[in-house]
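Let me give you the structure first, and then I'll get to my questions.
Only one protein chain is missing from this complex, and each of the others stays in its spot.
In order of appearance the chains are A and B, and numbering begins at 1 in each one.
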Amino acid sequence: MSTRHRRENIIWVGMRQLILIVFSIVALYPIYYMFVTAFKTRDDWLHHQFGFPNPITFQNFTDALSRGNIPLWFQNSVVVTVASILITTIVSALAAYSIVRFRFTGRVLYFNSMIAFMVVPPAVLILPLFVFAVNVGLVNSLTGVIIIYSGLLIPFSVYLLVSFFRSLPTELFDAAAIDGCTNFDTLWRITLPLSTPAIVTLVVVNALFVWNELLIALVFLQSEELKTLMPGLTLFKGHFTLNEPLIMAGTLIATLPMILLYLFGQRLFVEGLTAGAVK
Amino acid sequence: MISKRFRLFSIALIMVMLLSACGSNAAAPANEKVDLTFWYWAESDAPGADAWMTETVEAYKAVNPNVAVNVVPQSTDTLISAFQAAATAKSGPDIASQWATGPVLGFVWQDALVPVSDYVSQDEMKNWLNVDENKYNGKYWGAPMYLLGIGVMYNKDLFTQVGVTAPTNGRWTWDEFTTACEKFKAAGITPFAIGDKNGYGGAWWFANVGIQGLDSTEDLRQAIIGNKPFTDEKYTGWYRLLDDMVKKGYFNEDVMSLDLDQGVRLFWEGKAAMAFGTDGMIKQASTDLGEGKVGVMKTPKWGTGKLADAGNATQSISFLITKWSKHPQEAADFLAFMHTPERLTSWYKHTGVIAADSRFDRTLVTSDVLKQMVEFETTGPQVWLENFLPGQIDGDADLTAGQTIFAQSGSPTDAANLWQSVAETWRNQHPDELKNWQDWKQ
Partner (left out) sequence: MSRMKPASTFLARLPRTIEPYLYLTPAAAFIGLVFIYPIIWILQSSLWQNNPDGTKGFGFTNYRLIFEDPVFYQVVANNGKLLFAVPIMTLLALFLAIVLFERVRGWMIYRGIVFMPYILAVPVVGTTFVYLLGLNGILNTLLRGLGLNGLAHDWIGSADWVIPSIAAVIIYREMGFGVVLFLARLMSLDKEILEAAEIDGANWWQKHAYITLPQMSAVIEFFVIVELITMLSWVFAYVYTMTGGGPGFASTVMEFYIWKHAFAYRSPGIASALAVVLLGVTTVLIVLQLRLRSKSLEETL
């Protein structure tokens, strides 16, 4: 390699580092800001919005925990997320398997309509769902939102699983059939274990979706003790407009478990997220 | 293989059980115990109100051990929409909070409420103030807690510093006001602090400045039901005054980055010479800037309508008993408990806002500036104009037109046209509500 070439290379290496550092700062700054603000007194924040807390206070955290219901909201979010994902994954795996392994009337229509439902905005569905929930007594119940979330996630999940199942070698299925496996056994014992990457992806994507959902939770979960984290935090924010450090402490408490989970399970998130999607 | 299938089946079964367990919201087994859910909003008007309510619930429990009141604080942004959803679902709190008059009547017309006056004795209610704000069909639909007005609070030190003297009669003309603003601006002090990110800054201007062109709330109703155009000078001409002030830089420049309360906070910090303030906000200002450092005057006068001289005191939030409540009597009893003299005194100690009750001991008000407010609030006719708008016109015209001017994304004419078109949209979309407004004799 010529020296000119090498020098260009060094510049490019430096530039790449610079670009990545800039992007990293942008990505981390809001988190840093949340963190720093949460330890500030109200007065300190008003006069020194940026920079380190002086003095450092833990009052915001004790206030956030005593004046809001953050731990309870957190628990509700966990229940809703876990239940929705369990239901979605099982139901979608069954449907996807059927689409891939059988030739039946309405198959293409079924799959195409799944793709179409993928883009239906929840805002379109929310009023009829609300009226329906009122009639059957599912307003203000976690069951109600779990059913809705599961339903909303199914089209995308089926779509993803169909693409993945299709990529599995057909010989496997044939061999299983020759061995006398029923279709259900094939799905349960062969297809699903082989599809672990896709299922991990599905779980991560869907979990993030349910965890973050605001509109449905806002409308359906009105009583304080049934709120999930997102509407809870929104309410918390609306209630303490004049205490920004307290709001930031609340959001930090709500975010911290996710950040910790991420730091310790980065591979699960990053690689899991892509394993099933990139084929 | 069968066993595996059973395993799956049992997982599904467990899940179903789990779901039905965590979703149950059924009524508690019937015994003597009464649970009341109270969707409560007051803290934004009167800082300290939440703490007072906690104390009140405890005190009530001591007298009525079988009644548990579960207080759920509400947020300003969702006060109407959350209760609207509850009213559609016909399930929700036993006691709700809504702003008086328009919003309350909206729910009366939806058949979501029972009259408070059906459950509270006349003997008790005769002490409550401003109940007429929620009078409809000869009944009273809401319980008041406090009486709140809005004045222009000013920083006495900054006035002295710049050489501006407060009006001797408690009120400036518009010219005197803008002249003072110019002086502050020249001295590098923000003349008037406000926030309008959430639209309420503009709404306060409508209620305090916009009102001055009108002779009565009937004037406003005529425009709402379409008999007069909102583009008429008397309704929306005042946006020119606001526009002029924005253009001249008489407001803090980050109006649109701040919610109303955050804007008012600039005044508390001594960063602005004037701001709109409720009794509670004035009390807070006196705490932050020092007792005796804060003065209050009426909103400067520009208009010639009969309401130009009216006060703007309102009960603001009203507490309502819902139609679906299983314990309306217990709910009413709790509302009456909130009006016991001991509770009224405690209310004032917590908030600095006077209680809406003739039994409230006004000698508790010792600060000059708050005494001045009480005088404004209890002399002459009182109208809080925003309460006389249908929710959609308030949300889509009142709040947004103010933002249009503050953000300078439109002219005063655009703001006037917005009122007109939103009102027209509302009339077209809600012929049934329109009928109620047409029939409503104020």
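In this text, contacts are C-beta pairs under 8 Å (C-beta built on N, C-alpha and C of every residue); 3 or more make two chains touch, one makes a residue touch a chain.
The model shown is predicted, which means the values in this text are computed figures rather than measured ones.
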{"item": "Option touching the unshown chain, where B:N198, B:T217 or B:Q315 are the choices", "value": "B:N198"}
{"item": "Residue of A:I70, A:A83, A:V162 or A:L221 in touch with the missing chain, whole complex considered", "value": "A:V162"}
{"item": "Chain A residues that touch the omitted chain in the full complex", "value": "13, 16-17, 19-20, 23-24, 26-31, 33-34, 37, 49-50, 90-92, 94-95, 97-99, 101-102, 104, 107-108, 110-132, 147-148, 150-152, 154-155, 158, 162-163, 166, 177-180, 182-184, 208, 211-215, 218-219, 229-230, 233-234, 237, 244, 247-248, 251, 254-255, 258-259, 262, 266, 269-271, 273-275, 277-279"}
{"item": "Missing-chain contacts mapped onto chain B", "value": "1-2, 5, 77, 80-81, 84-85, 88, 106, 110, 196-199, 253-258, 391-392, 395-396, 399-401, 403-404, 406-410, 418, 421-422, 425, 428-435"}
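Heads up, the rule we're going with is that only the chains that are shown with their structure count from here on.
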{"item": "Separation of chain A from chain B, taking each centre as the mean of its C-alpha atoms, in whole Å", "value": "37"}
{"item": "Chain A to chain B touching residues, read off their complex", "value": "46, 79, 83, 86-87, 90, 130-131, 133-134, 137-144, 146, 182, 184-185, 188-189, 218-219, 222-224, 226, 234-235, 237-239, 241-242"}
{"item": "Contact set on chain B toward chain A in their complex", "value": "1, 4-5, 8, 11-12, 15, 18-20, 22-25, 37, 43-44, 70, 72-73, 75-78, 82, 85-86, 88-92, 259, 261-262, 265, 269"}
